[in-house]
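One protein chain omitted, others in place.
We call the chains A and B, going by the order they appear; numbering starts again at 1 in every chain.
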Amino acid sequence: MGFLVVLAQRTLYGLLLLLAVLVLNFTMINLAPGDVVDTIAADMGGASAELVAQIRAEYGLDQPVIVQLGNYVWRVFQFDLGQSYFYNRPVTEMIFERLPATLLLVFSAQIFALVVGILLGVFAAQRPNGILSHIVTLFALFGYAAPVFWTGILLLIAFSLKIPLFPVAGMRDVTVEGFFPQALSVAHHLVLPMLTLGSIFIALYSRLCRASMLEVLGSDYVRTAKAKGLSPRDVTMKHALKNALPPVVTLAGLQFSAVISGAVLVETVFSWPGLGQLALTSILARDTPTILGILFFSALVVIVGNLLTDLMLRLIDPRVRGKA
Amino acid sequence: MKIAVLRRLAVAAGIAALLSSTVVAEEPVRGGTLITTLPQTPRHLNPAVQSGIVTGAPGAQLFAAPLRYDEDWTPQPYLAESWAWSDDGLSMTLNLVQGATFHDGEPITSEDVAFSVETIKANHPFKTMFGVVEAVETPDDHTAVLKLSQPHPALLLAMSSQLMPIIPKHIYGDGQDPKSHPRNGQDVVGSGPFKFVEFTADQQVILERNDDFFIEGRPYLDRIVYRIIKDASARAIGMENGELHMTTFENTVRNIKRMSENDDLVATDEGYAAIGPINWLAFNTGSDGPLADKRVRQAIAYAIDKNFILNAIMLGLSQESKTGIHPGSPLYYPDVNGYDLDIDKANALLDEAGYEKGADGIRFSLTIDHGNPTTKPQAEFTKASLAKVGIDVTVNSFVDFPTWANKISNHDFDMTWDTVFNWGDPVIGVHRTYDSQNIKEGVIWSNTQQYANERIDELMAAAGQEIDPDKRAALYKEFQEILADDLPVYWTNTLPYHTIYNKKVGNPPLGIWSSSSPYDLVFLKE
Partner (left out) sequence: MSEQTHLKARSPFAEAFEMFRRNHAAVAGLVILLAIIGVAVLGPVLYPGNPFDMVWAPFTPPGTEGYLLGTDYLGRDLLSLLIHGARVSLTVGLAAAFVTVTIGITIGALAGFYRGWVEEVLMRLTEFFQVLPTLLFSMVIVALFGASLLMITIAIGLVSWPAVARITRAEFLRIRELEYVTAARAGGVRNGGLMFRVILPNALPPIIVQAALMVGSAILFEAGLSFLGLTDPNVASWGQIIGSNRQYILDASYTVTVPGIAIFVTVLAISLVGDGLNDALNPKLRER
């Protein structure tokens, strides 16, 4: 019961945040000079004055900003994010087309970074001052310190061009038929983008995991467990890791905004057909409804990601479960 | 005409030219999926209400046009098996092939031609194409007569796939706005060699063979997949590792050079003459500043080493363009002043115009606005070049198009590097830049230079109606001579557009409309 109330509160609050995101950005976009009609004209290789005026009127761009904002917010309350000016299609439809690609990339990169980060962290915590431990820490830092698009380009050159193991762009091979071959094809396309995006966060997770492992390993009950004669392996896996995980998961939950940012760059490098690419196109084209829709949905992903993290913490951490 | 062809052959890579002629001789094979590219997602696939090359490429496969063009600018029968001007040049009669059908099985009739012309006239951004068409008469199902208010030679080029797709009246004539019609991007019913299968934004457009195509035995390919890949390097890697068969409209010179050195690939600049892309430095001649003076504009042209642009920036892969008409066009007139580098002359002209160097060595300051990332090298090169003659230049880069377009189209600029297309006939894509009637605030690629010259206006009006090719060429010769002296725009080069194809590809699209021409002859060798 208590949990449901919390969930309801957080949902309502999340919706308010989303609305604020829309209003702020709508106002901001409309303050800037130029509008989408210029892009449409450009895309057509030039247009006449009549056509330009006609398109502006069709989209209501000739009305005062405050009226446009009112109309927009009213439509959002009716669950309608509007039509893309540029593609003439419902924004939600266009976003749902791409959302799966972004979610796939974001979540697989997160899982990859968590798994590798935790493994490295656990490993480094075994002998905190050993040379190997330092090497692991430094290695993990590489991914963090290198610009993510740069890592991507280097991987692309290495494993698409020099050693053509992975495809260079896109998400699937359209000539492949059947569900499993296609899934395999998507997985094949996913490898490099996932590695690239995941690499940023390995350092973060492995370092925190190491620190929190060290903390737990030094605590009384682990000492007790050791004294009871449990094998070091059991101590590490059963007791220490279980208690060292919650902070790492919490941190991962806080990274969703950063992961989406990284995804924008990675999608650009690998032509991954997700929200990031659409975002760049529509920002440059000043396609207001689409930009707002994307901000809306990325904020939603962040909020849902945070909620999911809470849920996960409840599952793995008995201390949180107690407090509603 | 012949001269233009010869020159084009000479300029184009000799090997590519040889290859294309041997390719034609090869026996076509049926079957296979051609994997090619689009550099960005099209807004939709209906060229009747949307210009641009990414709509034009799949559009030309989905929709047939009355005519098609070979690489010599010669019109060939397509959906019209024959066509004829009336003697007064005021009507054009099209005789359509018998038995042609749309992809849903409905016959293609003269009604559809009339409907298509009306739709394009009302909705296409290029108003000059069909502006003078007063009516389309349909005496029978297979005859359409376009009635004109004045002679209009540009009509012939306008009747190709990029500009005049024949769209089904029974689909698009349902009363919805054709510009935002739901069938423009999904379930497209066309008249061309390939049928619509799938269009997923940022991923691909998939088309399949139209078995009922009106040309017997064609097309050869089973499928065409257009993969939408924005990154030029990614497209190049894809070509090199064999993921892609062909890519068009490539203009990253290093990548072109690289791909041309690959034994499996052929790179050619053939096929872009009608598109006619030209790079230029535009001057705001209507500003109060120094640029209102012709001598200053000329001095700037003299101070910029065009050879550096052609050879260092473009690596010799683009052609010099001395005027606003593409050098691939039969109407191009090359014997005008090309403003080869001459610093002394530039300094002399600036002194003469009354802009002496100040104590700090600077005469005056100007800005260059550029909105197209591909012209960034030119913008930065111009800054360095003009510093040498005492003109201080600030480069303003605009990362998004609307901000730049807004500034330029409202005449709030000094200079800008730009890329503008000819789109076939000068009436369609060239006149708009110099027509004093077309100085229109807020409209990009109108006469944003605010250039006005009565003689130029007269010449354009006359050439637009002149049916006789020789007389027309003479009018455009004078037009180009005057412009090259007035220099509202300093034209430097054509865009280095190239088609790169795997040697497996037979009959690549090397006609004047490049990928915006039907692929019914393209095949894959096994």
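One rule holds in what follows: a contact is a pair of C-beta atoms (placed from the backbone, for glycine too) under 8 Å apart; a residue touches a chain by one contact, two chains touch by 3 or more.
On a predicted model such as this, the values are computed, not experimentally measured, just so you know.
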item: Hidden-chain contact residue, picked from the options B:Glu380, B:Asp457 or B:Asp486; value: B:Glu380
item: Residue of A:Val136, A:Ala244 or A:Ile303 touching the missing chain in the full complex; value: A:Ile303
item: Options B:Ser397, B:Gln450 or B:Asn507, residue touching the unrepresented chain; value: B:Ser397
item: Selected residue (touches chain absent from view) among B:Gln61, B:Gln162 or B:Thr252; value: B:Thr252
item: Candidate in contact with the missing chain, chosen from B:Leu146, B:Ile167, B:Val188 or B:Ala236; value: B:Ala236
item: Contact partner of the left-out chain, one of A:Val52, A:Val136, A:Leu155 or A:Leu295; value: A:Leu295
item: Where the missing chain touches chain B, by residue; value: 232-233, 236-237, 252, 254-255, 257-258, 312-313, 373, 376-377, 379-381, 383-384, 394-400, 403
item: Contact footprint on chain A, counting only the chain that is left out; value: 14, 17-18, 20-21, 25, 28-29, 31-32, 134, 138, 141-142, 144-150, 153-154, 157, 161, 214, 218, 257-258, 260-262, 264-265, 268, 279-280, 283-284, 291, 294-295, 298-299, 302-303
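As a convention for this text, only the chains that are shown with their structure count from here on.
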item: Contact footprint of chain A on chain B as seen in their complex; value: 33, 35, 40-41, 43-44, 50-52, 125-127, 177, 179-180, 184-185, 200-204, 206, 225, 227-231, 233-235, 237-238, 240-241, 243, 399-407, 409, 420-421, 423, 429, 432, 440, 442-446
item: In the complex with chain B, residue positions of chain A that touch it; value: 32-36, 38-52, 55, 58, 86-89, 94, 97-98, 153, 156-157, 160-161, 164, 167-171, 174-175, 268-271, 273, 277-278, 281, 283-286
